[in-house]
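Sharing a structure below in structure tokens format, with a few things to ask.
Certain chains of the assembly are absent from this excerpt, and the rest are unmoved.
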């Protein structure tokens, strides 16, 4: 579905055009054609290939989807695949879905395609409209702006992950519902890996858009790409931290389970003793010896019960002191 | 066994030839000789060595088999070893076998050998026939096409691995048949390592076929090799993800086993208490004291049974509340 | 809040100036303007942007805070983000808080901003005043001096971490309060990761300020930056050591918990035997056979009690020897 098809001249918006007019504009100097598609059908995608002269391998990737984040150079144009990570609306447990954003950027065109990504880039188009002094850098700046928007949307997801870990941590030592804690830790790991999958390869690719030799498209906007790289580094660093704390949390969890098992064993043994010791006493006075003096005491029975109680009290006091019950 | 021996001229198929004619064609300009052998005997392999001037070390590798994936440059020719991973037909548990594909590619010849690989490359030959504008790049493009076919066949295997992991994961928390889950996890790891063994060294080798200095054969088809590299990177990234989730799954499994042991211990102790406490009461009324008033009550016996039941009901209720039974 | 705004000429302090005078001084040769702000409002920060010509991306980072340590080059100026780690005053358990220090350093100005950092840099200003022969290197030296001060403040925090680990270690083998030991180890890991977060990215950045090609600002003070780098390497090495010992400590802790559980099981079983064996004897003499000779012995009852005691003494002695009780 076509979302937008506009032209810009010298950094300022010129107007919306029809798809069939693209070829007129794309060859003019100082003109930028910006097309945005969402979940395009092959029929929508095909004319673009011709208009912009897209490389067949890149088009095939966009068509097939499920790519890994990457930025590839084809002659004077770039093909970028980003993963858009979006919280599932109405869910509060930090679940998210992963969509894809494909960007074709040539000397004077930008084509963005969003298969399976909900949130659009209207805000990016608006921001670009407000900054003609930057948009004059052309498609390199637009590519940056879209990338920056996608990366900025990782931060709330990352915050969710951090607070999930913190929530699990804070419940780690209160001893309740161990099983659900393990399930949480496992789910957290899954989400962490998914986010890492979106961030790490992109970071590697963006690292090549500033510094030494950069694609011609990015010349003049390198500081902006460094800024994106810096954001990605920050996210990646936090992911690594969460990952390491997560591993420690799981190990600590195992230690706590072992420990609580050990404590339960001790507690059960203590209560067991409080039952079996009186049973022994009862057994003794249940023996059938002809001459057991106590059996004939007037207060023999109360004495036996008192003995049982007394022994149990002593044992209870000692177990209590040893923190076994 | 000889599968195919064709010549191509300027990207178009010229015809099938006999092995003895190879030397006539291989020296003509703009001609490509493409020979495909499967499980060749030394007698079939030997003439090739002479016709194409293959390097003895490469021939020895092809003869011995059981190589690691690699791409080696010998003067102006390349020798590539790929591992073909093929699902065992008729098995649904994701088992696969590993075969080998050896490719000798020189300026105007390509020789593919498949020792122990079931699936052939008829589809690759057909594809090449359909793309004369690409086949004009010569043996560099054929090498790419075969490589691409082999790598594409990794994807279903990888999907199998992913769904194996997901299946095991989903059963991780339902508590059933822990032992078979551990066996599954172990088998999964083995398959994962085998696939990694096929992918990682190849990725490293393919990475040298595009970018800076590349073998002369690959000039002009570098974007295609980058595409193969990209596929391999994607597969490798997924393998690493599965590997990490797998490690977490095993650790989580250990935690769950400890936990379930702890729960079993508690449950058993609870049931134990429900037996031993009445036993104590029975023991008390089995004592032989001369004066135990209850023994002479008319309803002494029902009272004792009722006492036992009452105590057990109280205990049961408390254990229930503590989720011990 | 403005803390300080001074000018230096040829390494010697010239005087304090008003913010509005900055533009007069910043363009004079051999003059250095040094401004220090703490928790600045946007109104305080904005004029700086203009006076010193700060890059918008750097200003945005300073404004938003919560950055990762980094040193970025913008044309002839540097933007450095450091994390200041400060012990919580009045706490003795090694807790610390993390603040931020942002430094803008241009050819003849330095602007330091401390959002959320308690301790100031009065000592750095004083030190610089005492070393005119070094201050003559200009803003490169001031940047070093601030960095050096921030890094020096990591050492007491690191010592705290080391002694925390040692304290936990020394209690690892005395068997007491396992649970609190696990909590300590977890908290220690958290602090360790936080410190690493402050140190590792900074180390990477500082490594680019000496050696081969360095920013123009740092020329002449490279040996000082190498010294900072060396300190950071030392801190990082110690963090890595603590990290590895920490991992071993957790594993050892799990082993000790398992072991102590095993010992408790044995001890409980031993005491259990000391109760159940006499119970069996009591059971035997509680049988109702018509002819049990012992029951009619005059000393039958004392004999039974003696038998129970004797068996228990033998058992106790054997368990003692096996170190079970």
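Things to note:
Think of it as A, B and C in the order they're written, each chain with its own count starting at 1.
One rule holds in what follows: a contact is a pair of C-beta atoms (placed from the backbone, for glycine too) under 8 Å apart; a residue touches a chain by one contact, two chains touch by 3 or more.
What you see is a predicted model; the values in this text were computed from it and never measured.
Assembly remark, whole complex in this entry with 3 chains visible in place, copy number of the identical chain is 5.
Convention: only the chains that are shown with their structure count from here on.
For the pair chain A and chain B, there is no chain touching both partners.
The copies chain A and chain C differ by a rotation of 70 degrees on their C-alpha atoms, rounded to the nearest 5. A simple rule picks the central chain: find each chain's mean C-alpha point, then take the one closest to the mean of all protein C-alpha atoms, which gives A. Separation between the centroids of chain A and chain C, computed from CA atoms only, is 25 Å. Contact of a single residue of chain C with at least two other chains is seen at positions 286. Contact residues of chain C toward chain A in the complex are 55, 57, 67-68, 70, 72, 74, 178-179, 182-183, 185-186, 189-190, 193, 197, 201, 250-251, 253-254, 257-258, 260-261, 264-265, 268, 271-272, 275-276, 278-279, 282-283, 285-288, 292, 294-298, 300-301, 304-305, 308. Interface of chain B with chain A (complex): residues 169, 172-173, 223-224, 226-227, 230, 233-234, 237, 241, 244-245, 248-249, 251-252, 254-256, 258-259, 261-262, 265-266, 269, 272-273, 276-277, 279-280, 283-284, 286-293.
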